[in-house]
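Yeah, one chain of the complex is gone here, protein chain that is, but the others are all in their spots.
This part shows chain A:
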Amino acid sequence: MSLIEINDLKVHYPIRGGFWNRIVDNVKAVDGVTFNIEAGETYGLVGESGSGKSTTAKAIIGLEKATAGTVMYNGKDVTKAENRRKLDYNRDVQMIFQDSLSSLNPRKRIEDVIAEPLRNFEHLDKEEEKLRVLQLLDIVGLDADALYKYPHQFSGGQRQRIGVARAVATHPKLIIADEPVSALDLSVQAQVLNFMKKIQRQFGISYLFISHDLGVVRHMCKNIAIMTRGRIVEVGTREDIYNNPMHIYTKRLLAAIPETNVNHREAHRKHRLEIEKIYQEQQATYYDQDGMAFPLVKVSPTHSVALPPELAKKFEQQSESKGVNV
């Protein structure tokens, strides 16, 4: 069984207008997202900004109210606040944010920042609590004198490690990392990512890893979902996505990864322009009249793509005939 099952999740924001301020339309930030996260794995959620990946994360952890759909955890739907309380859901699921400075209260010492989740869920005395905080700082490679410092006294990488320590404090099962390294420079990115991996091995934590950086996602994630305009357009394993991208959006996204090998640059450029040309020509066929992606179609046991109806039909027939053969 999966650790957490997200089923047809929708988050819509009403647009109010007119004299009576009535709801005239909805912004469909997240519109029918479905995926499962297995225990101990890192699940990648990739998409451009505004594609709804952060909103999905917030809805999963309960920061944002889901309009429809369910998030099943331990057999309970945690989109309901009541169930979250009963399960101590917010102890088991923690979050790491992109902006490490603004997401820490500027007037709290690091000791209080890290100890706060402990104070909520575990009733430790002062000594035990301090010991735990020190252990956590040690795990992310910070000295004990960090205890009495304030957030602004750290570098970006150190602050993000504090964010990681804080998230790990309650021994969660799942950590949602919303662009955890996007605000950091490359060398520090690697450092923070390696700490995250180390902690995952140590505690068996699952990550929902949200990013727009395909290189980082490839390094971190086994399963990946590509999101755009509030819907998932392609789901699959790392190999499916990187070696056999089928949705036009995924192809374009992958073509945008810079090529480091100088000798291949010209070829890469040609490839990118080719994809771009196809994208401009076929873009319309991959989205419906409202500009939304089509429903997902299974193209292999692990790989699903939001294909346009004509293409989808072909695949369905193929898989049916295959099914007869087997």
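In this text, a contact is a pair of C-beta atoms (placed from the backbone, for glycine too) under 8 Å apart; a residue touches a chain by one contact, two chains touch by 3 or more; residues count from 1.
Rule of thumb we're sticking to: contacts and distances are computed from a predicted model.
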item	value
Chain excluded from display, named as in UniProt, from "ABC transporter", "Glycolate oxidase subunit GlcE", "Amidohydrolase family protein" or "sn-glycerol-3-phosphate transport system permease protein UgpE"	"ABC transporter"
Option touching the unshown chain, where A:P117, A:P180 or A:P308 are the choices	A:P117
Residue in contact with the excluded chain [from A:Y73, A:F97 or A:F195]	A:F97
Options A:Y13, A:Y150, A:F203 or A:Y242, residue touching the unrepresented chain	A:Y150
Chain A, residues in touch with the chain not shown (by the definition above)	61, 63, 88-91, 94-95, 97, 99, 102-107, 116-117, 120-121, 150, 152, 166, 170, 176
